[in-house]
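For this view, one protein chain was removed and the others were kept in their places.
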Amino acid sequence: MTVPTLSAEETPARGGPGHGVRASSPRTSLTRILVYVFLTVAAFLWLVPILYALYTALRPISDTNQHGYFSIAHQLSLTNFKTAWVGGDLPHFFANTLLITLPAMCFALLFASLVAFVVSRYSFRFNVSLLVLFTAGNLLPQQALIAPLFHIYTSISLPFTLSSSGRLYDSYWGVIAIDATFQLGFCAFVLSNFMKTIPKELHEAAMVDGASVWTQYWRVIMPLCRPALAALATLEFAWIYNDFFWALFLMSSGDKRPITSALQNLQGGMFTNNNLIAAASLLVAVPTLAVFFALQKQFISGLTLGATKS
Amino acid sequence: MPDGAHPTLETGRFSRRSMLKATAGLAGLAAVPGLAACGSGGGSGGSASGTVTFGSNQSDPTPKKAYAAFVKDFEKSNKNLDVKVNTVDHETFQNQINNYLQGTPDDVFTWFAGFRMNFFASKGLAGQIDDVWQDVGSNFSSALKQSSTADDGHQYFIPFDYYPWAIFYRKSLWQKNGYQVPKTLDDLVSLSKQMQKDGLEPLGFADKQGWPAMGTFDILNMRLNGYDFHKSLMAGKETWTDAKVKKVFDTWRGLLPYHQSNSLGRDWEESAQGIQQKKVGMMMIGMFIGQQMTDQLDDLDFFPYPEVDPQWGQDSLDAPTDGFMMSQRPRNEDGAKKFLTYLAGAHAEGVYLKADPSVIGANSQVDTSSYNSLQKKAVQLISSAKHTAQYMDRDTRPDFAQTVMIGALQDFIKNPKDVDGLTSQIEAQKKQIFKS
Partner (left out) sequence: MTSSSPAVGTKAGSLPRRPRGRRRISYFTKRDKLVLTVMIGIPLLFDLVLIWFPVLLTTIFSFTSWDGLGTMFKLPFNGTENFQAIATTNPDFWPAVQHNLIWIGVFLVVATPFGIFLAVLLDRNIRGTRVYQSIFFMPVVLSLALIGFMWQLIYAPDNGLLNSVLGRTDPNNTINWLGNPSINLWAVLVAASWRQAGYVMVLYLAGLKGVDPGLREAAALDGAGAWATFRHVVFPTLKPINIVILVVTLIESLRAFDIAYIVNGGRNGLQLLSTLITNNIGSEASRIGYGSALAMILLVVTLVPICTYLYQTFSKDVR
């Protein structure tokens, strides 16, 4: 198997050759048409939930009350988005999300790269066990950890400048900590795989120059890891943004929650108004969708880095 | 039961080193709602000043606005004090109350009277407010004082408002169709049949959230078996496999055809909408349904659940009391007590009731002249009742209500025929829970 497929999308599908040989036979043309039709229909069905949400969100409640939801819109406007944005206090929750997601991402990547560096550049006997420990930690069900975590969190005091509750519980740092730690394993694994592909010569050159371990890490290896870090960063952003569980149970203040956990709050206030639900869902979906569309390559390469292994 | 005073994990300034020390010292860890006052901005003793934090579960728009109203009023008359309201979704607040009280509770928080209050007080999770009661005790009836007192004889709760559970309907709809208030269960059944003929859903019913169905169980149990049996069943002193309990379920089964179908996928607010839109004839619910129909409040009316067994008549009903408690170690104890004293006053209730007339004030001196007809009727109903219960999830242990009864009632709605299986399963779980 090949090296971790960073450029999976850059290389055109190499399943071509066998196919190209028979391009001209009618059986294959029919197959091709069928394939296209199937894919197009499937893709359309796939988009229905999002398209329907968009459609419903753009229709004012008066329009849907009058004509029903499954009808041609007589009016389109952005009022639902405005109402959801203001009424659902979305800017506040988005701010919370940033406050939690960005530091958590940075810590996860930082810690993971430290571990990956040590484990991939040096042959210590505990290397594999370490990676196993970290990776397994990533795969555990969150519910198995919550009761002890709660007690640990409520016992650790923080000064009020760091946490308005005075404890790790119900504080941003608490959620950042568990988010970062929970993602550590996957990132460490992917980064260590990636670092192993960095030629040893580069590393040895630095050693010859008498570079300390830290310099090797920070000045030699890390810059070379930029593609992998970029890929992981996009993935981690999406995963931490999408986390529902930790903030729900480790934060008791409704207004400190990040947007995904805050969906639980929005449920109560908006249940009768489908248009608002649609608008709110789309607004919440925008950040991850935006990151996805802008950085699709990185996103997918991050996933595949983790899956394929040399 | 040990109270919450345990040696604290005093780590003071947070730094990585102290974090390491703290985690290295995890062997000495104790779960503790400890020394939160260290370094806090709350004022020291003497005149109350600073911020009072106030945790509220009133997330629906009407009560939320009403709370904001009395907060503002309080701050106006207490310029040194600032109240910071922390509103959490109603269900979430209750679900997380254990975490909340042990973790970082606000100084004052909304809660309920009865067993549910006693449960947390006895575990040392609430602050004693006997001194506040010294000042305000005369405002409340002795029954209310009793439901604010825990088993240890101390007061932990300030009653604020309460509301009856009854069958609500829209007057204009009933007038149009010529319906009469049913006096007995048979009357209720024939009324429901008539409503069905008229194209309405007779009894609004929604149990997606799990707790609304408890109202029907409670009232049927009190109507069929009397208040005393109900109380002791809630306290875990009766067996659920008793024929009396089975009779409740059997009677309920007979009524289910007249309840709204698909109740397990519906929130009570949706059923209330059905009443508002005149698609549903009537609904067994608390008076807070008024919060969903603020514009049609004049058209709303209710009657107590009809009589089932003449031995009991209509002598009891659920009338849960909501109010406030103080956390075990509030950051601003003086401010908290000042706030509670204010809340125990008739004036505060007046401010609230102006914005939310769907409940009645617990204070015996509250100004009832501004009560609407619904509230007056409620006062009348409750004062004429021989017994009032607090509602199942407040009359019994929370873990029993949450982990057993919610599921059991939902199972009943899904499968009303297997009452024997249901009751033995409830009894088995109850035995397990009540012994710990």
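The letters A and B name the chains in turn, as written, and every chain counts its residues from 1.
Everything that follows uses one rule, which is that a residue touches a chain if its C-beta (ideal position, glycine included) is under 8 Å from a C-beta of that chain, and two chains touch if they have at least 3 such contacts.
All values derive from a computational prediction rather than experimental measurement.
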Option touching the unshown chain, where B:Ala69, B:Val85, B:Val181 or B:Leu264 are the choices: B:Leu264
Selected residue (touches chain absent from view) among A:Leu30, A:Leu47 or A:Ala95: A:Leu47
Touching residues (missing chain, whole complex) on chain A: 1-2, 5, 8-9, 11-22, 31-32, 35-36, 38-39, 42-43, 46-50, 52-53, 56, 64, 68-70, 111-112, 114-115, 117-118, 120-125, 127-128, 130-137, 139-149, 151-152, 177-178, 180-182, 184-185, 188-189, 196-197, 199-201, 204, 207-208, 210, 212-214, 217, 238, 241-245, 248-249, 260-261, 263-264, 266-267, 274, 277-278, 280-281, 284-285, 288-289, 291-293, 296, 299-300, 303-304, 307-310
Chain B residues that touch the omitted chain in the full complex: 2, 4, 6, 20, 23, 26, 29-31, 91, 94-99, 102, 123-125, 201, 208, 210, 262-266, 279, 398-399, 402-403, 406-408, 410-411, 414, 425, 428-429, 432-433, 436
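Following the convention adopted for this analysis, only the chains that are shown with their structure count from here on.
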Touching residues (chain side chain B, partner chain A) in the complex: 8-14, 19, 22, 26, 29-36, 38-41, 59-61, 86-92, 96, 99-100, 102-104, 267, 269-270, 273
List of chain A residues in touch with chain B within their complex: 150-160, 162, 165-167, 169-170, 249, 252-255, 264-265, 267-269, 271-272
